[in-house]
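Working notes, structure below.
Every protein chain but one is kept in place in this view of the complex.
This part shows chain A:
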Amino acid sequence: MKRPIRVLIAKPGLDGHDRGALVIAQALRDEGMEVIYTGLRQTPAQIAAAAVQEDVDVVGLSCLSGAHNELFPEVVRLLKEQGAGDILVIAGGVIPKEDIAYLKKHDIAEVFTPGTPTKVTAEFIRQAIVQKVKSSI
């Protein structure tokens, strides 16, 4: 049987706004994915370690404090360092357009800003995972 997509939703940094993280976690569960939520105030190192340990396919990062340019690429870097560079990293939050380009350059696959329907995020994850499976065959 095909195993469900496993997702880690994480809150890097000190930001306490977790409405978005909690809503997307539940929405992805409703879409049939297995979702783990880290809770608040996680360092990039803690997030990367949890992602490896939980053997997830996707890490979803949420940050509304403006610290995304510092924190998100650091998670990607640590994942690669631990040989987990194949994990899909996506993000959401209050993130200006010009930062999205910067984040994508640092291998954040997609950034979902306020107003994105949760179905769009779920569909993106599914497509990206399918692509990955195809390219690894």
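Here is the rule we use: contacts are C-beta pairs under 8 Å (C-beta built on N, C-alpha and C of every residue); 3 or more make two chains touch, one makes a residue touch a chain; residues count from 1.
By our rule, contacts and distances are computed from a predicted model.
Chain not shown in the complex: UniProt lists it as "methylmalonyl-CoA mutase", one of "Sulfate transport system permease protein CysT", "Succinate dehydrogenase subunit B", "methylmalonyl-CoA mutase" or "Chemotaxis protein CheA".
From the options A:A27, A:A50, A:A109 or A:I129, the residue with contact to the chain not on display is A:A27. Although one chain is not shown, part of chain A still touches it, namely residues 13-19, 22-23, 26-27, 39-41, 43, 65-67, 69-71, 94, 96-98, 113-115, 117-119.
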